[in-house]
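Heads up, the thing below is written out as structure tokens.
A single protein chain has been omitted; all remaining protein chains appear in their positions.
All chains are identified by letter, namely A, B and C, in their written order; residue positions are counted from 1 within each chain.
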Amino acid sequence: MTINVDRPCGTFDSNYYQAMEIFRTPLRKFLMIAFIVLLYAIAFILDDYIISILIVFCAFSIGMTGLQIITGYAGQISLGHAAFMGVGMYTMAVFQEHLGFNFWFALPLAGLVPMIIGMLFGVPAVRIKGLYLAFASLAAHFVIVYAINNWRSVTNGTDGMYLHRPGVLLGIDFMIDKYYYILVLTVTVIMIYFAKNLSRTRLGRAFVAVRDNDIAAEVMGINIAHTKVLAFGIGCFYAGIAGAVGGGYYEYVNVEWFTLTDSIWYLGFLVVGGLGSIFGAIAGAVVWKSLDELSTLVTPITEALLGGMAFYASAAFSLVIYSLIVIVVLVLEPRGINHRWQIIKRSYRLHPFPY
Amino acid sequence: MLELENVEVKYLNTILVLKGVNLKLDKGSLACLLGANGAGKSTTLKAISGLLRTEEGAVTDGVISYDGKNIQNRWPEDIAALGILQVVEGRHMAEHLTVEENLRAGGLIYKGPRSQMGKDLEMVYSYFPRLKSLKDRTAGYCSGGEQQMMVMGRSLMGHPEVVLLDEPSLGLAPLLVQEIAGIIKKINKTEKVAILLVEQNAIMGLDLATYGYVMENGRIVLDGSADSLRENEDVKQFYLGLSGIGQKRSYKDVKHYKRRKRWLG
Amino acid sequence: MEDLLKSIMLGLASGGIYALVAVSYVIIYKSTRIFAFSQAGMLVIGAYTFWQCLVVWSLPIWISILITLAIAAAIAIIIERVSMRPLIGQPILAPIVVTLGVMLFLRGIALLFWHGEVEGYGEAFLPLGVWHVGFLSLPKIQVYGFIICMLVIALLISFYKYTRTGLGMRVVHEDHLVAQNLGINVKRIFQYSWIFSCAVAVIGGMLLGNIQGVGLDLDANGLIAIAAVLFGGLESFGGAVIAGLAIGIIQIFAIQYLGALLPGEITMLVPFVFLLLILLIKPYGLFGLVRIERL
Partner (left out) sequence: MAVDTRDIVKKREQRYSYGLTLLRDCIEETRDLPNEEDFFKKNVLRVEDITISFGGLNALSDVNLELREGELLAIIGPNGAGKTTLLNVISGFYKAQKGDVYFQDTKITNYSSHKIAEMGICRTFQNIALYTGLSVIDNIIAGRHPHIKYNFLNGMLYFPWARREEARQRAIAEDIVDFLEMEQVRNTTVGMLSYGLRKRAELGRALALEPRILLLDEPMAGMNLDEKEDIARFIVDIHEFLRIPIVMIEHDMGVVMDIADRIAVLDFGLKIGDGTPEEISKNQKVVSAYLGKAGEQ
């Protein structure tokens, strides 16, 4: 008989609402709340350097969740995700610069504009499938970067643009990094909660249906064209928000910030994190940005060690180490960190009997 | 020749599927493995042919031996090279290749002279005359029966000593089931190939086989010669569809209560 | 007319190399269903290794070529053994991302050894100079390059069509399970594919190094070749060749005729937008295998 090992033992649902809960036991609910509170609390403990890293983690977690919706849930491979993050940054900047919007009004627009562009580039997904779609979506990246580079009157070309954080609100000055971190964290928590809701409701199931068996989904009453385009739209909405809050931290945006490599690594670290779960998306983002941080940390060390030829060597070393870690992680756990995490949980639940 | 002793299989190291299976297949014999869905029949075959490895499963206990050599947990191609070929359930094939190319691909494993390929093709076509007329069709567009013939013919191309046949009658029309059954019998007789047949169609399975095993919940619960199994009351009731007095029930008035009996194992 | 012919010749020349690189992707895809980004890195490695042998160590040309091919084969075997073999049968995106990692790794290696400086073969490899045919002036390098590309591709196509290993590779492409089931040694097929592919890629790298100069930026050609692969269809050598040539020509045309309309850098933009449009009409490229959809 099949024992269900995907939930903690001893939990039984006595009504349908319980079956739909995100957290099944009070303990887990408490742990999650405690974790979030901790995230808020550390803003007042840690220094600005760590906070800057945490902000990047948050922003990329949102963006990665967006890609998870497109690729992990709806199964449409997108190789232009960083570009949509860029669109979000630029939307924010353009609306602030040219139209005088403040942060709060520009933020939803920074989601909506990429959403619309994303839906446009999502339309080909109705016909194109698999790897073909992946590389066709590279076109999105090139078109967006080209447009930003060459539409100088609006985007300032390669010179980049300035963003502004929100002004003082309720006595909170967002120019101070830790308060801005709290803002970003709040946005992240909300966005991830929404994504979780999405994944357990109607559209989320339609996404998975399209991913697992698009022909059957069509015959079973799911409009796959709508669903695919919506997946791109929502995913790019997330990317745009991620770009807006991330760019807001630096108060500056440049087209160099979302190169093709970034777009490709978005997909890469999504796989490292694990496809098809929010946890995987966050894990992917955190691993990615930690590695980035690590490689900047390595630079001074190699410079000290190698002296003269240090410039090349350190760049090369960080590349080599970076790529080696990715290779090793994926070779050891091809289904991503999330999969390993599930196995650990499963064997914990079954302890002391392994099956 | 092929022998399974106390074989235990786990998937992902957490899910126990086979709980000690014992099974024996003699040279040139035809044995049949019956059992409900999910009892572990296909897993048994995959454990023998090594295909478990690709599904994150492994033989964790017991011995699978072939001609005295232990073969558990080897790579499938090594096992195929020993002459054990599995015809997987669901007619997996190279969809975009033609029927003849598929057959030829089956012959790649045979290490003998190259001219043998042509003779083997003729041999397969003599068993399955219908394939000859289809040889340039794209395999993916053939009907289920034709595909079944093709995958069976393909396994013959490799000069196997043991063929593990997984559900050859799945989804086939009655007339075709008879045809396939006849061919299985003929191949077993003339090519001296030992066949381990997994079948839901117990009537056909026991008709063909000389020895039968019944599997439930990852264990062999009953075995014996095909004749003795056919006489067994439980087998009659649960697999052959004959109630106590030997009369067939109508599906229309079939039980509206749960009637399944389980062997305790 | 004269301009048109000239740009077509130019396009063909660069297109020939795209075709060659595209073929190196196709080889791996055809047997493993993995899209190997790492081949873009192999271009760079190939170009640099050859430069090292030929120019720095002043070895004879044939020995240099052999050494480069040998190193390519060695790298191929290492990649396959270490990173690809454990991933047989795993979800398809994981190995693809691993090849991405390998691409960056190779780039890092090239940076480490050669510091990313742009070098050239000078006279040492293919002859410089120009042939004059009528009003056309054909750079010898590009003509030789084109011929070498076509030769290599023709060899490969006949290998797949007429040999037993070729048939095995095609079966492996269709379904790993089936292949293993038939006793085809999937691992060995993977290894062969990687060796072939890397060899083709380094040949592409040498030719590119001769034409564009040896540098880290050669992998951009690898990216454009991706557009060619998909345009031609992921499984088709013929398609890759035609598409590679077409992309070369389209690129030249776009630069010449659309340059006024679209200012700025469009060498990457054009192939991919073109690819997107083509795929909308033919979702599986020109000759790609159409997925058999049955219910």
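Following the convention adopted for this analysis, a residue touches a chain if its C-beta (ideal position, glycine included) is under 8 Å from a C-beta of that chain, and two chains touch if they have at least 3 such contacts.
Everything numeric in this text was worked out from a predicted model, so none of it was measured.
*Asks:* Given that one chain is not shown, which residue among B:Val7, B:Leu176, B:Ala194 or B:Ala209 touches it?
*Replies:* Spelled out, the listed residue whose C-beta touches the missing chain is B:Leu176.
*Asks:* Pick from A:Thr25, A:Asn223, A:Thr261 or A:Thr296: which residue touches the chain that isn't shown?
*Replies:* A:Asn223
*Asks:* By the contact definition given up top, give the residues of chain A that touch the hidden chain.
*Replies:* 1-2, 4, 6-7, 15-17, 19-20, 194-195, 197-198, 201-206, 208-209, 211-213, 215-224, 230, 234, 276
*Asks:* Mind listing the chain B residues that contact the chain we can't see here?
*Replies:* Residues of chain B in touch with the missing chain: 15, 34-38, 89-90, 141-146, 167, 170-178, 200, 202, 238-241, 248, 250-252, 254-258, 260.
As a working rule, only the chains that are shown with their structure count from here on.
*Asks:* Classify the chain contact graph as line, ring, star, complete or other.
*Replies:* If you draw each chain as a dot and join those that touch, every dot ends up joined to every other.
*Asks:* Just list the two chains that share the greatest number of C-beta contact pairs.
*Replies:* So the pair of chains linked by the most contacts is A-C.
*Asks:* Which one of the chains is farthest from chain C, going by Cα centres?
*Replies:* Ranked by distance of C-alpha centres from chain C, the top chain is B.
*Asks:* Report, in whole Å, the distance between the mean C-alpha point of chain A and the mean C-alpha point of chain B.
*Replies:* Centre separation, chain A to chain B: 47 Å.
*Asks:* If you average the Cα atoms of chain A and of chain C to get two centres, how far apart are those centres in Å?
*Replies:* About 32 Å, centre to centre.
*Asks:* At which residue positions does chain A touch at least two other chains?
*Replies:* none
*Asks:* Taking the complex as given, what residues does chain B use to touch chain C?
*Replies:* 49-51, 54-55, 75-77, 80-81, 85-88, 92-97, 101-102, 104-106, 108-109, 138, 140-141, 154-155, 158
*Asks:* Using the touch definition from the top, list the residues of chain B that touch chain A in their complex.
*Replies:* The contact residues of chain B facing chain A are 10, 12-16.
*Asks:* Give every residue of chain C touching chain A within the complex, in rising order.
*Replies:* Contacts found on chain C: 35, 37, 82-83, 86-87, 90-91, 93-98, 100-105, 107-109, 111-112, 115-116, 223, 226-227, 230, 234, 262-266, 268-269, 272-273, 275-276, 279-280, 283-285, 288, 291, 293, 295.
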